[in-house]
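As you look at this complex, bear in mind that one protein chain is not there, while each of the others sits in place.
Chain lettering (A, B and C) follows the sequence in which the chains are written, and residue indices restart at 1 in each chain.
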Amino acid sequence: MIINILLIIAFGGAFLVYLAGKISGKLRNILSIIISLVILTLIVMLQGKEIEVNYFHFFNFPLMFRINVLSWFFALLISFLTTLSLIFSLNYMKGKENLDFYYLMLLLVNASMLAIVLSGDLLSFYIFWETMSWSTFLLISYNKGKAINAALKYIIMSIAGSLAMLLAIILIYIKFQSFDILFISTHINMSSQNFAILIFLLLSIGFGVKSAIVPLHAWLPDAHAEAPSPFSAILSGILIKMGIYGFLLLFYVILGLKILLSLNIWGIKLNYIFALLGAISVLVPSMIAIFQTDAKRVLAWSSIGQIGYIAIGITIGSSIGTAGGLFHLFSHTIFKALLFFSIAAVEYRTGTRDLNKLGGLMKKMPIVFIGCLISVLGLIGIPLTNGFVSKWLIYKALFLNQNYFLLFIALISTWAAILYGFKILHHIFLGQLSQEHIKVKKAPLGMQIPIMILSFLVLLFGIFPGLALKTINKLIVNIGFKSLSVNLFGIVSETGPLNIINIFAGLMAILLLIIIVFKLGKKKTNIKQDDNYAAGSYIPIDKYHFTSNFYAPLFGIIKPLLIDHIDNFYLWVANRIRSLSDKVRKIYCGNVNVYVIYIIGFAALLIILKIGLKLW
Amino acid sequence: MVYYIGAFGLIIIGLYVLMVKRNLIKMIIGISLINTGLNLFLISVGFIKLGTAPIFSKPGLNPKIMVDPLPQAMVLTAIVISVATLAMALALAIRLYEHHGTLDMGKIKDQKW
Amino acid sequence: MKKIIAILFLLVLSYGIYLSINSIPFGVSKTKVGNYYNLNGVKDTGANNIVTAVVLNYRGFDTLGEVTVLFLAVLGFSTILFTMKKKKSDNMPTPPSLILSIGCKFLFPFVLLFGIYIFIHGHLSPGGGFQGGAVIASAFLLFYLVKPSEKSSKKSFQLIESLSGMAFIVIGILGLVFGNYFLSNFLPKGIAGKLISAGIIPLIYIFIGIKVGSELTGIIDRLMGKNNEKQVK
Partner (left out) sequence: MNPVYLIIIPLLSAFSIPLFGLISKKLVKFIPPLAMLFNAVYAILLIPQILKKPIVVLMGGYSLPFGINLFVGPLGIIFTGVIAIIGFIVSFYAINYIKEGDKEKYHMLYLLLLTGATGAVLTGDIFNLFVFCEILCISSFALVADLGDKRSIESSVKYLIQGSVGSGFMLLGIGLLYGQFGTLNMAHLAQIITEKYGAAQSIPIDLFIPFVFVIIGFGIEGSIFPLNAWLPDAHSSAPSTISAVLSGLAIEIGLYAIIRFVFTIFGITSILPALAILGLITLVIGEITAFAQANIKRMLAYSSIGQLGLIFFAISIGTSEAITGGLFQFLTHAFSKALLFLSVGYMIYRTKSMEISSFKGIGKKMPFASLAFLIGSFSLVGLPLFMGFSSKFIIVKSAILKNSTLFNILIMVVLLCTIIEGAYFFKVIQTIYFKKSNNIEIKKAPATAVIAFFILIIIIIGLGIYPNEVFKILQCGATELLDKSQYIRSVLG
């Protein structure tokens, strides 16, 4: 019952907020936060419970909600991030138009995501999946301008994905006469290998589009960059994880570990192919991210890369890998949202997110800087941040699985992450302060609070990973893996324990060493930027802004590899359809004689087919 | 049999006109031809050799040799419908001429694609 | 090119029709339904004219539709010509010749009477409401030929049309009330061959006659260009 109430609040609340907005803006803002907090508390209350409710009959298919550790974990992430995003929106969105609509859609996306993870059957999963798709579409379009094409690309790809999903769901129904996920999972053994592969492929298209695994990622960079920033945080932080949730459902709940590992086409294991795609998703987008100049685009490409890590983690099929994938999912949610928030705060104050125009904001916006620093550290995977724990677990799993190729790719990609992470940090906060931004103020409190909370969490789960690992451990046991032995500081096992305290001690030693080395070195002198002259003539300040073309040499080498061929391919297809359409509509040429000829010709054709070919 | 040939001849000619002729008035004539042919065809379906009209206008008529009255009733309806279509077509032709200054359907192609 | 294609298609079509027409031999009695009408028509409906019996009684519903179609034609006709620009033509039409005007004035009542005769005797002899109506309309055509500038009252035409149409339906509904079936012949059928016989048939035919007469007159009226003058290019 509590689930029903939860979702009624979530969906009803969205519309309530919309109506409240018609009365007053303040009421709407407060109401939206109250609703999100209520949802959050309800979800926290649901911890550890396993409930199943039938709520509706669509045609004669019973629809149900079901909560278990897996869905609870996701629901918590969703509502937590939405709450923060709403708090952040209070300031960020102030004064923009159509705010009622914005809040409505934000809460609708939130509600749909909650409903997705709480769905106990595939049909309601699909229904809410679609609700999420179209509300996301409307929200991405919100910014107008470039956002429109981004949103269109998003919705078309997700329609394509969800149609594949629909096909798969119906195939499953026809096979098992039920949509109930648990029922299917207990009966899947009876189906043939081919059927399982078909389901795997179709559902992978559906989930792959949402989670932006490489050949299906084309919508993500545009959409993330153009959506309103608080929503970008949700998009990147949790919405693309819905795809991962779908994969988890498919791999470990519906198919189960055993079947997953046995699926193959001509002897090539499907999960290996999938992991390979994940690896490509890690490598190439991370490289592309380095060369972006739009801060949000960097983050967008980076999201694809991080999703790749998660995908690798959850597909290799070992408990430590899955735990790593899930932990990375969790950490990514936190640090990527943090990054988006920081950049949104910068954008809010400076009005731009073009990396080449920013710089030197460290002292102007200290809190935001610290937040950004911590999140970049998390992204790179520096010890004591949560990113380290998750990446360590994934590497570990790859190592244990003897997947050295994937391990290699993952490690290279970390270098790419360092490059773009540093680029963001440097271009925005370090370097020279641009003349325009001298009067930039601190970020408002409403933005600082989410940033601080998230920064704290990055460190908290970096230092005490056990807090989250306990839940994750329960989760992987729930989906059929062996239990890991977990303590507050990491994992206790013979093959390679993870203990943050040891790492912490080692790190401290290195830090000490560095400080000593630096103390021994020379003192640097500060020269003002304006003190430069070129051949006697004064050059405008902008020319000294040395951050543009940061990685130009590198770019020159691997540029041809990094053009987004896949995106171009999709565009090519769209253009083909358009020109086809232009050709086909010439059939209706406007000459009525020709139309009559069509009619008579059709009659003649039928007669010829009957008499000549003896059809029918 | 000749009635059948006549009827279908008319229909085929009408269709030919509609396919080839571009003048609207000619096309309307084509439609009329089709309708006439159809009426002829329907009547000939009900025809009986040496049959009489299905009217008991004087006593002693044998109902067995009367022609089929149903096609005649159908033709009555069909005629009225064709008259209605014809009237509409003529009215439209008047308006079309007013707008375009021509009745050449090959030239009136604003509505296309 | 177009002609060749057209001819080819039509040849195929003709061949198809030729094949199917074989099963409908010409001039042979073949229908069960038609024979039934011929044998039992008089008994069932009281009308001597079996076609009339079929049109108004067995298949009266078709006729209702038919009347509606005609009504529609007039409606559509005037809708299409409604927004026509009214241009005053410079030259008045030439007045009709003396022979025409006298002859028409003389003929007008007779033609009208003949039309009325035809639709009143629809159940006894060839003819009926549609035919009678057409004759009436031709009387008005003559009238218009004589006096092209005469303005007929369109309002009253329209009223007559809709009233007679409604009368048809009301008779049908009365049939439903008294005879349990829509359009059933609820009036006494009388002796076949007499003027007042065949129940509702003459009644309906009278209404149809009036309706068709006024409708066709309306169409003629419009086509004569009463309020839409000839286009001058």
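The rule is short, and it goes like this: contacts are C-beta pairs under 8 Å (C-beta built on N, C-alpha and C of every residue); 3 or more make two chains touch, one makes a residue touch a chain.
None of the values given here were measured: they were computed from a predicted structure.
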Practice task
Indicate each shown chain that the hidden chain touches within the full complex.
Solution key: A, B, C
Practice task
Based on the whole complex, identify which of A:I30, A:L166 or A:I273 touches the chain you can't see.
Solution key: A:L166
Fill in the blank from the handout: Considering the complete complex, of A:L40, A:V53, A:L152 or A:L430, the missing chain is touched by A:L152
Problem - Touch list for chain A against the chain that is not drawn - result: 57-60, 98, 126-128, 130-131, 133-134, 137-138, 141-142, 144, 147-148, 151-152, 155-156, 159-160, 163, 166-167, 170-171, 173-174, 574, 577-578, 580-582, 584-585, 587-588, 592, 594-596, 598-603, 606-607, 610-611, 614-616
Practice task
State which residues belonging to chain C touch the missing partner chain.
Solution key: 16-17, 19-24, 30-34, 36-37, 44, 57-62, 64-66, 68-69, 71-73, 75-80, 82-83, 158-159, 161-163, 165-166, 169-170, 172-173, 175-176, 179-185
Handout entry: Absent chain, residues of chain B that touch it
Key = 11, 14-15, 18, 24, 27, 31, 34-35, 38, 41-42, 45, 70-71, 74, 77-78, 81, 84-85, 88-89, 92-93, 95-96, 99-100, 105, 108, 110-111
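In the analysis below, only the chains that are shown with their structure count from here on.
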Completion exercise
Busiest interface, counting C-beta pairs, is B-C
Practice task
Averaging only over C-alpha atoms, locate the centres of chain B and chain C and give their separation in whole Å.
Solution key: 15
Completion exercise
Per the C-alpha centroid definition, the whole-Å distance linking chain A and chain B comes out as 68
Handout entry: Residues of chain A engaged with two or more neighbouring chains
Key = 593, 597, 600
Practice task
Pull out every residue in chain B that's touching 2 or more other chains.
Solution key: 15, 19-20
Handout entry: Interfacial residue positions of chain A with respect to chain C in the complex
Key = 593, 597, 600-601, 603-604, 607-608, 611
Fill in the blank from the handout: chain C residues touching chain B in their complex are 2-3, 5-7, 9-10, 13-14, 17, 21, 24, 26-29, 31, 33-35, 37-39, 41-42, 48-51, 53-55, 59, 62-63, 65-66, 69-70, 72-74, 76-77, 80-81, 84, 124-126, 128, 130, 192-193, 219, 222-223, 228, 231, 233
Exercise for the section: Would you mind writing out the residues of chain B in touch with chain A in their complex? Expected result: 15, 18-22, 27, 105-106, 109-113
